Structure formats: structure tokens, C-alpha cells
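Omission of a single protein chain aside, the complex is shown with its protein chains in their original locations.
The letters A and B name the chains in turn, as written, and every chain counts its residues from 1.
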Amino acid sequence: MPVVSMQVNGQTVRAAVEGRTLLVQFLRETLSLTGTHVGCDTTQCGCCTVHLDGAAVKSCTVLALSCEGAAVTTIEGLASERGLHPMQAAFREHHALQCGFCTPGMVMSALAIVSRCGPDLDQATIRRELEGNLCRCTGYHNIVKAVQAGAAAMKEADRP
Amino acid sequence: MDEIATDSRIGQPVRRKEDERLLTGKGCFSDDVNLPEQAYAVFVRSPHAHARIRSIDARAARAIAGVLAVLTGEELLADGLKPLPHVPFSMHPAEIRLANRDGTPLFSAPHYPLACDKVRFVGEALAVVVAASVAIAKDGAEQVAVDYEVLPAVVDTLAAAEPDAPRIWEHATSNVCLDADAGDRAATEAAFARAVHVVRFSTQVNRVTGVTMEPRAAVAQYDAARQRYTLYAGSGGAVRLKDDLATVLDIPAAQVRAVMRDIGGNFGTRGMIYPEFCVVAWAARRVGRPVKWTCERQEAFLADYQARDLAVQAELALDAQGNFLALRSSNVGNAGAHPTNFSPLQKGVEIMSSIYRMPCAFVRARAVLSNTSPTRPYRSAGRPEVMYVLERLIDLAARECDFDRIALRERNLLRQAELPYTNPFGMVYDSGDYHGAMAKALELGDWAGFPARREQARRRGKYRGIGVANYVDTASGVPRERAEISVHPQGRVSVVVGTVSNGQGHETSFAQLVNEWLGVALERVDIIAGDTDIVKVGGGTHSGRGMRLISIVVLNASRQIIDKGKRIAARLLESDPSRVRFDAGRFEVAEGGRAVTLFEVAAAAERLGDLPEDLRGPLTAFSDETVKEASFPYGAHVCEVEIDPELGAVEIVRYAAVDDAGRAVNPMIIHGQTHGGIVQGVGQALYENCYYDPRSGQLLAGSFMDYTMPRADHFPPFDTHISEVPSTTHPLGMRPAGEGGTTPALAVVINAIVDALAELGVRHVEMPATPERIWRAMRAAAGTASGNSSTPMPQAQ
Partner (left out) sequence: MYDFEYRRVGSIAEAQAALAGGSSSKLLAGGMSLLPVLKQRLARYDGIVDLGGIATLRGIHRDNADLVIGAMTTHATVAASALVAQSIPALAALAAGIGDPQVRNRGTLGGSVANADPAADYPAALLALDARIVTQRRVIAAEVFFRGLFETALEPGEIIQAVHFTLPQRAGYAKLRQSASRFALVGVFVTRTHAGVRVAVTGARDSVFRWREAEAALAADFRPAALARLALPSSGLNADIHASAEYRAHCVQIMAQRALAAALEPPS
């Protein structure tokens, strides 16, 4: 089997994979990083969103071998010893999660929105930019609030 | 002991304990569970809506390296597995019973975990391949050769009810598997005979599916030495899953353990045992290894239970002043291929008159089998459908008989002084301020300011409409619940309950109860619900029963803990129990100020060997209650839409909701429930549709490419308000708050759309109100208005 190596949450990982192994399978099954979820098979729900070289992608539709040498950040890579990332904290503060299944993908998308659109986000922008993520519990209302607040908190903390 | 945070008590918007885990990727959902040496299951599913299974040839599949087993219905029967134990009705004592009008017993048919003789819907499982990997199992599934005799199929609700429709079950006389009467037929007919106005409305409420974001998954293992199965799978409750699995495996319940941790949504469609869960457990024994199955999304569209799908023809009789005289209706629910659950039909019938003064009513309720996935309760089972019908009838009455929509509702809405009120089906509404809720919703939705907004929209070339809908919900469900509280001297309190959280935040809100009554800090409370080796009793999360019942048993158990604690504290404080008071986690002797903490008392109970026997040992108490009263949450929603007249596209521009929770334990969570509920209701009204092709019976909306999910950019911010008029049937005044978001949402959206288009002469738009349907409704109305009859009627999409 071919071998792939990449940086995941700052650590270099290397493993043999099949050609068909998806990035999400590599993360969940090979690395046991089960925070990245699979919610569909048509690249729509966004539960599997991770950052690949800084850009939000759906890891269910990327081959692991395509990520050779790349840097991947998953939900497990956000919090530090200091605690939750400001975006994670905003999700908790604004009750932006219920069952929590879509949440890792939502948070990863939220961070990508901040890097694409800046920290001063209006609700319409957030709603539009969340189009690649589905949630069945929250009705999105509190997610939108959390993304707005999280972005503002990131600006405050000046923490990318 | 820590400072007791009073901001964690009942009524506080406490931030959730479960969030840190879920936000950092440390949740444990069903597919996150892996067992050593596990094998993987892939199901062989029917490509036909209806076919006889002539034979299954699995030789080629079994020959593939890595395939461990191919199991079919034949092996399943040979191994003595039993059908799934469906409970067709809610047996709650407060609810009505539906029985066949001709006195014949209720139709039943065995629902085996794998189809044995026939397949009755596209996607029904008929075999399973177990292999060393998912990929090999899929290779195997492709090689299973099934010889089908394809039969004619029927999927449409009313078509399936026809006497000459293809018969789903041969031993039935027709596909109509329940035909019941409810209400007073004679009185209703008399009332219609003297009515000044009669309004009629026919509709087909669309079929939707739960779409929990977490697809179902299960992993099972069999311990041959102990002859015991363990199933890890998400559901509404662990105890019921364990009992039902034992029934299917035909073994004592003690030989099954069910475990569930985080559950990625339920909404009712996930509340019951599923065929696949039984098959993985059985397969684990057959192959001698743990077996895991993870549902893929397209598989979920085919094989998850679906919901709604109700054909209604209803009439409302009014007198000259607009007083409601009677309601008459025919409700036909599509049960799908297996008669699994008629409670949505039952629950819809029994409150179809809603919270209006309705002197009499009569409903003929039928359930019909069809070549579709079985239907089950889904968020607010049965009520959104009938609230939609009644609120549409009221708007139609207002328009066709020239009443004001609000005045007509106010005239007929029950007043507080009339409660408790027995509705024409015998349901007793306990309490509530129905007029207050509607008035508040109209205020939040700025009903008064609407004409100006409509004018403004018109200048932008848009049709703008507003709608209002009142609702009532019946909260019933399995009436028995149990809580066991243990105070651990190490400084923790554990509470074992029988309903698991499917996202409702039980770890937080149930802990708030303990904080309120035992004064224990939230972070010291552990709610244990998802393991049947610990949890013995519990009805699961459904029918607004979680907090409603848990609050009662936790209160009772807490009182026992305090009573026991006082007696132990009296010993420690050298006082009399009657002089010990409990406050904020401390037992103190009133006059002296001497005190011991709850945890010190728990330590003493374990330490002091000379305590009376009932106090010696761990400080625990349990309460096991069967609550026979139902609860009736209610409220009112107001929705405003704008319609693009060129395309028929509709946009929700404002949405206000008032929902009565009686007494809110965690208002933050309740608001969240309402937001999510609204979106599920709007999803049904505008987007979602399990569309089966009427000819082939194929599910054409079988993935997210074709089943439209509500997304963030479909909605404005919501204005939600929690009303707290204490319920008189709950000791703490609580009403459930999980379903109110959905219950009136179908009605209020369609009422708003029709209001926007009423000036064109549009009388109704069916759900989902897609742009094409709205465009066709506008064109048809324009054609009618100009006397041009050539405009075709809308074709159901």
C-alpha cells in the first residue's frame, strides 16, 4: 500500500493507506480523530469539514493521498491548554449546538468564514457562508449568533 | 464544599455541561465506537418497491476472501428470530383509542428484521453480508444474486386505499389496516345541517423523514461464555432498545445490554429499534466477532422510518356570527409497508379541534399500507398535520365568509375560565392562557405594522403575506419513569434515569433540578442514562416526556435523600431530625448554626455501623412513578413571507413564536428547541418531500441532492418568547417545550403564503410550497380570474 504523510494538528503523521482511502477515513480510522464526522455521501452536509492548508474542505471528498505534505487542522486541533478557542467558547455561550454532531464541521466552517470575510460579520453574510453545512437541531439561529460573537472575540483576542 | 452557584437553579439559562466535549471532538457517537476484531455489515436492499423473493444465491458472495457470512431471512427464521415488537398506539391513559368501526381486530403483520417472503418497499433489507471490511462487505453485497418476481406497487396514500390497489399483505382484505371513527357523528351531522357557513379543505400532507445529522450506526458483540449480547447504538432510550432486542432475539432481557453515549438527533424517527440493530447482534453471534454497521446517508433515506403523509378532507361548520359549530374530517395516514405505528393518526385525531370551542366533531381515521418505508412519529407526531388543517380551515372561513382572521380566532379560542375543557374527542385541556399567547405572538410579529410592510414590499415588486396559527400539543408517551439518586462521599451525586439526551441537554437541565433541590453544584452531578447494566427502567425520550417525568421522579428522590439526610445529620449534630433543616446542600440545626454537608452525611451513612438499617450504607433514594396525566403545551406563531411573483420563490422574512412551557427549567435550551422545531416545520412546509415515483415506487428524493434540507440562508432571525402559565397537571407546573416549534409551523407558513397571494384569488398551495407550485397557483388563479380555463391545474411534484 502507498504511504502518505501529512501534518495533522501540527504533528507529522505517516501511514500506509489504500488509494481509495478518503481523508476523513484517514483521520477517523487511522488516526482515531473521531471528532470529524460523516453525515452524508454527496458532499453536502459539511459535518466532515476540516482545514486543508488553511482552506475549509469536506474531508469526505478528498483522497488521503492527495494530502501528501499538506497541513490539516481538525476540531481536535483548536483548543489549547488555555481552554476552548474563542469560536468554540462562543458556540457554548450561545447554545449553538444541541446533539453536537454537525458541530465540529460548523466550527471549522465558522473559522474559515472569519479568515475569508474578516471578523466583522453581519448575520446575512454568516448565513450565506454557512451554506455548506447542515444542522437539524438548532434551526441555525444560535449558530449564526455564535459565529458573529466568536469572530468578534477572535478580533479581541487577536488570535487567528 | 464548593460555593453553590445559584445561577444553576431551575429557571436559569445555564450553559451546557456536554458542550465542551462536543465542541472539542471528544463526543462519542455510535460510529465512534469500535471493538477489537470487529467485522462490518453491509445490507442487501431491495431495488424494487414490491416483489416476491423467489431465491437468493449467495455462493459468489460467500466465495470472496474476507466475507465471513451472508445471512438471509431463511437463516433468520431458522435461528428463531422474532418480528420487531411494534406498539401501534400510544397506550397512555389520557389518550383516545382507535378501533375498527366494524369491530374487527386490529390488523397485524410480522415485521422481520430481514424480508423473508416479499420485499415491500425500495430499500427493504433482505440479506446482510458480514466481512473483514466495509469495502469487502460491499463487494459481497454486489455478488448476492436475488431472483425477484416483481409485483405491481402502490405508494400514494389514497391510491393505496382503493379496493383494487396492489395488496401489500396478502392476508389483509385491503390495504386499509385501520378504519376507526372518533367523535359524535350524529351530533356533528346535525350541527352541519343547521350551519350558516361550511368551509371545506382537502390536502395531502407531504411525507418527510427525520434526517438526524448522525446517520444510524450500531456495533454489537456476543459473549458466548455468558450468552450475552451487547449492542452499542443510539436510540431514544436504552431500556426499551434492550427489551425490544431481547424480544427479537427471543431471549431473556437480562441477556442483552444496550449502551449509547452521544446521539446525533432523534426527532422520533430514531426512537425505536430498527431491523439493522437486530441483525448486527444476531450476526455477531453467528460470526463470533463483533459486527459493526454504519448507515450511509442514501441508505438512511431509503431505510430510516419516515413520517407524516396524511390525506385529509375536512369541513368546518360555523354559524352566522362565526361561532364554530362542528368539525368533520376524513384522515388517511400512510403507514408504509409495515403496520408499525398509528399513534400520529391517533394523536392527530384526538386534538384536531385544537384549543377552540368546538361543540362537536367527527373524524373517520384510516391507516393504509403502501410500498413505502414505514412511518412513525416524527417531531410532534400527528399534531402539526391537524393544526395545519384546522388553521387553514379558519383562514379559509375568514376569507370565504368575510370574517377577520384574528377576530374569528378570538371568538372561538377557549378562555382561561373555560379550562379545564373537554374537547369533542374527550381530551381534557388542563390550563393555559390561549388568548394571551396569541396576543403576544401578534405583538411580537407586529401584526399591526404589517400593512405598511406589505406596501413597501409591493414597491419592490414582491407579494408579502402574514399568517398566524394557534396550536395545542398532547404530551403523553410511556407513562413510567424512574430516577435513582446516589450521594457519594467523594463529593459527587449520580442520577440514573431512563431517558437519554438526543441533543436536548439533559446532562445540564436534569442537573439543574439536583442543584435546585439538593444544592449540589452542577459540575458535581452526573446524569447516567445510556447503559442498561446501570439503568433498569425508563421510557426514553419522546412525546415531551423527558423533563416532564424526570422532574417528578428526581423531586421525589431528592426529598427522600433530604429526609434520610436529616435523620443522619441529627445524629451527627446531636439534635432531633425535626430540628434539622436542609438548605443549599447543608443540614443545620436551626438555632445553633451547627451544620454538616450533604456529602459529610453520605460519608457518615457509610461509616456509622449503628445507624438504623434504612439509613446505613450508601445514601441513595429512588422514585419510580407512573404519571397518568397528559400535558397540553400550546402557543401561537406568526410568520411573514415575501414572494417573488416571477419565479414563485418564497422567502420567510419574519417569524415570531410564543410557546408555553409552564415553568422553564433552562430557557436557553427551550429557545433552542423552538428554533430547531420551527425550522423542521418550515422545512416540511417549503422544502422537504420524500417523493416516491407513483409508477415505479422508487424513492426519487433519496439523497441530499434531491431532498431539500433547510439551510441557514433560508431563515431570518427568530423572535421566540416563552410563556409560563403553570400546568395544573404537573406538580411543578411544567409543560414540555420540545415540539411547540414545529406544531404550528406548517400552518403558519402556508397561511402566510396564501395571504400574500390572496388578492390574486389563490385559495391554497400544497406542501411543500415549492416555487413551481406557487407559480402555478398564481397562474391558475390569474386564469380563473380572466375566465381563461385553459390554465392547467398544478401537477403534484
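The rule we apply is simple: a contact is a pair of C-beta atoms (placed from the backbone, for glycine too) under 8 Å apart; a residue touches a chain by one contact, two chains touch by 3 or more.
Nothing here was measured: the structure is a model prediction, and the numbers come from that model.
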Based on the whole complex, identify which of B:708, B:728 or B:784 touches the chain you can't see. B:708
Of the residues B:298, B:340, B:620 or B:742, I need the one that contacts the missing chain. B:298
May I ask which residue of B:181, B:625 or B:772 touches the chain that does not appear here? B:772
Looking at B:342, B:403, B:517 or B:687, which makes contact with the chain not pictured? B:687
Per the touch rule stated above, subunit B touches the missing chain via residues 135, 138, 142, 298, 646-647, 649, 687, 689, 691, 700-701, 704-709, 770-772, 775-776, 795, 797
Counting contacts across the full complex, list the positions on subunit A that touch the omitted chain. 2, 18-20, 22, 41-44, 46, 49, 52, 55-58, 60-63, 65-66, 68, 109, 112-113, 116, 129, 131-133
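Keep this in mind: only the chains that are shown with their structure count from here on.
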Using mean C-alpha positions as chain centres, tell me how far subunit A is from subunit B in Å, no decimals. 29
Spell out the residues on subunit B that touch subunit A in their complex, using ranges where they run on. 15-16, 18-29, 31-32, 135, 210-215, 262-265, 267, 294, 296-298, 502-505, 668-669, 671-680, 703-705, 709-713, 715, 717-718, 741
Complex contacts: residues of subunit A adjacent to subunit B: 20, 33-42, 44-45, 47, 74-76, 78-79, 84, 88, 91-93, 95, 97-104, 107, 123, 126-128, 130-131, 133-144
